[in-house]
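Note that one protein chain is taken out, while the other chains of the complex remain in position.
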Amino acid sequence: MRNPLTVLKRRLSEHREVRTDGGTTSAGSILDRDSVRSAPFWLPPFLLIGLFIYGAIAWNIVLSLTDFQGLGTPDYSALDFENYVVAFFGGTPSWSELTVSPIWNSAWNTVVLMVSFSVVCLALGLVLAILVDQEIRFENTFRTIYLLPMSLSFVVTAKFWLYMYNVETGLVNLFLGAVGVGPIEIVQNPDLKLAAVAFALIWQFSGYAMIVYLAGLRAIPTSHFEAARVDGASTVRMYWRVIIPQLRTATVSALVVLTVFSLKAFDFLFSMYGGYQPGPSADILATRMVREAYSNGNWAYGSAIAVILFIMALAIVTPYIYSQYKRGEL
Amino acid sequence: MSNKPTKLSRRTVLTTTGVAATTGLAGCSGGSDDSDGSGDGGDGGANELELLHAWSSGDGNAAIAALIEGFQEEHPDVEFAEEPVDGAARSNLDQVVLNKLQANDPPSTFQLWPGKNLAKFDGAYEDIEDDVWTDDLKENYLAGPQEQAQYNGSYVSVPLNIHRINNLFYNTAVLDEAGVDPTSLSSASDVVSACETIAAETDAVPFAHQTSGTWSTVQLWETILLGQAGIDGYESFINGNGDAEQVQTALESVVELSEYYPSDSSSITFTEANTMVMDGDAAFIHQGDWAAGAYSNEDGFNYGEDWGQVTYPGTSGSYLLNMDSFPYMANNPSPEATRQFLSYCGTAEGQVLFNAEKGSIPPRSDADVSALNQFQQDQYEDFNAADNQPPSVEHGLAVSPAVKTNISDAFSSFLENYDAAATADALTGAFN
Partner (left out) sequence: MSTETGRVGEWSLFGHSLRRVVLYSILVGMGVFYLIPIETGIMTSIINPASYTGSFPYLPPLEPLVPGTGTLSLEPWQGAIDGLGQGLVNSVILVVPATIFSGLLGSMAAFGLTTISWRGQIGIYILFVAGIFIPYQAVLVPLTQFWYNVVPLQAVFAPLATLPFVQEYHWKLVALIITHTAYGLPICTLLFRAHYKKLSDEMVEAAQLDGASVSTIYRRIILPLSIPMFAVVFIYQFTQIWNDLLFALTIVQFGDAAVVTQDLVGIGVSQSGTNFPLRMAAALLAALPTLLVYIFFGDKFAKGVAA
């Protein structure tokens, strides 16, 4: 059945391509009327995110250029990059009498946490997905259990793991004791703190990676598995050579989501250490930003750190969205 | 900040200077909310007193309720709009006040640690020397608390209670078993030796302490510093001229003590550490006197029999202060009622009502403390007999908020690595 609208639609999509190539304008076409007619639907939500997300980001950028501190109000007439200079090099900013330390420590922790957390999550998720994909019984039950921690709040997870890491009664140390190690102080141990945080987050989110990979595996035609079998490849080789390369899309999308999750680990650290200061070994940009603004009252400086965090997120997300767009998957 | 109110038509003058002060600092707040600045939350008119505090549960809640009840007996026309803070959000109370001040909508008064901590809301207070700080108050508050009530030389707040930081609480049965006499200890290193004995003689944890947050350790260190460096050394430190060696020695004493903490100190809270003492699982705890509040609520755990307290060894003669106070905010939504309330907080009667529930002691030296329990009475006696009442670092009385931040940061590293030398550097550098 070919009705005129389908034809029209196809024409529209052609139009769109023309436009991306370099802008033919066609004012007054049906398209414009559609955008207007559907405006009651998309415009209010768009204004809402425009105001609360993009408006707030823009405002935050401006705030980061002020000297807004403590009880004062932001003075928008004197904007400068002082807060960024302080963030990168330390020093005594004009809004304080004391020296302010740069962000390198927390930036480094952020990167370490981000990388270790995402990589281990992905690896574990992939292994689990492959195992679950072996036509096992009770597949649903296993899947449900693996994803269960993801339904919990960071705050709850932190409470559970604070208990797990307890030197005397924590299961982690009971387990270590059983294999003849420890007991080991974990929560305030500078060498283990960040790893302990990453481990708890991996517990919480590896199920997510599994779900994404499982969807990816199920999308691979059975014939690929069979073809590899006929070639006589071993299971490990088959997955390594044939299957895993086809999971690139799943990997990228899981990776992006996981990295962004790790940037949000503030809630976890706040709950674990009962406040804004988790200590230098576990301090990440997310905690530093909130601490500077909401605990120390250094609003503008906090905003500057937030902008840096935002740029980090943007650096990860923009290529992803762009490639999704290129492949027409948006 | 503002000038002293003149005698003419005080209320109008106060209000105007208040507005001037706040708009002065509010600068370009956008002005969209000027209209609600005066009338906010005040459907009940100027006699509704907006009081923000963090006593949301337990003894604190009972204490503020008793205080308000006592006040309302004298002033039945004043209503209260209270909003208590929950949980760990103590610092969020300051946050809310900041936001309200930025919006030109100050509360009548709120719970605030005074002293240098007053700098957090620099410019938002109003002098109450003439109205509230009468000669009666000036005579009956000791020098220490009186000084803490002032900001830049003017009286802006009324201290309501006194908490002591330099306590060493103990479980009598555990010390008996170990053969340790707490009154014989006279220095920080004596405490360490006592802990050694307790570890050898009993199964109990010698020194209950939590290290998941920094605050308990800052308190412990400042107490030991006061003991070792003396009042002069302590005051030099809080004035930014601390002797790095003294600071480091005190930290080293903390490191020695840390050997005797519960092994899971990093994942417990103060209340759990305190319970260990009550249950006989631990011998000592160093804490503010709020620790004793839990003891008096525990049946069969009696002061003098089952638990006791000594001034932290080495700090005798000093009463290391923490206190809560109520400041008078400029541009006050209920000027008259707030002044009446603060005056009441300055009376011995109000302070006894409050402190009977709170477990702390009245700041006035002329209070009739017979309504308080024996432990409080003993503390009160110590307080009045103390040679000096230095302000606490951890509670922000002794150092400005920004310095306090640096000190907390330094201790967050200390809890990870127990590096006394590096922490001493950070602490003396906290003032730069």
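We just call them A and B in the order they show up, numbering each chain from 1.
The rule is simple: a residue touches a chain if its C-beta (ideal position, glycine included) is under 8 Å from a C-beta of that chain, and two chains touch if they have at least 3 such contacts.
No experiment lies behind these values; they were computed from the predicted model shown.
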Omitted-chain contact residue, chosen from B:Thr134, B:Thr271, B:Gln374 or B:Asn432: B:Thr271
Candidates A:Val86, A:Val120 or A:Val256 - the one touching the absent chain: A:Val256
Option from B:Asn99, B:Asn152 or B:Asn239 whose C-beta touches the chain left out: B:Asn99
Chain not shown: contacting residue from A:Ala87, A:Ile103, A:Cys121 or A:Met164: A:Met164
Touch residues of chain A, complete complex, unshown partner: 1, 3, 5-6, 9, 12-13, 15-16, 19, 31-32, 34-35, 37-46, 48-57, 59-60, 63, 68, 73-74, 128, 131-132, 134-136, 140, 142-156, 159-161, 163-164, 166, 168-171, 174, 203, 207-208, 211-212, 215, 222, 225-226, 229, 256, 260, 263-264, 266-267, 270-271, 274, 285-286, 289-290, 293-294, 299, 302-303, 305-307, 309-310, 313, 316-317, 321, 325, 330
Positions on chain B where the hidden chain makes contact: 29-30, 32-33, 35-36, 40-41, 43, 52, 54, 56-59, 83-89, 92-93, 95-96, 99-100, 102-103, 213, 269-272, 274-275, 293-294, 297
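Here is the rule we use: only the chains that are shown with their structure count from here on.
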Chain B - residues contacting chain A, complex: 25-29, 88, 91-92, 95, 98, 101-102, 120-124, 211-214, 262-264, 266-269, 401-403, 405-406, 408-409, 412-413, 415-417, 430-432
Complex contact set, residues of chain A against chain B: 70-73, 75-76, 96-99, 101, 162-163, 165-170, 183, 185-190, 193, 273-281, 294-297
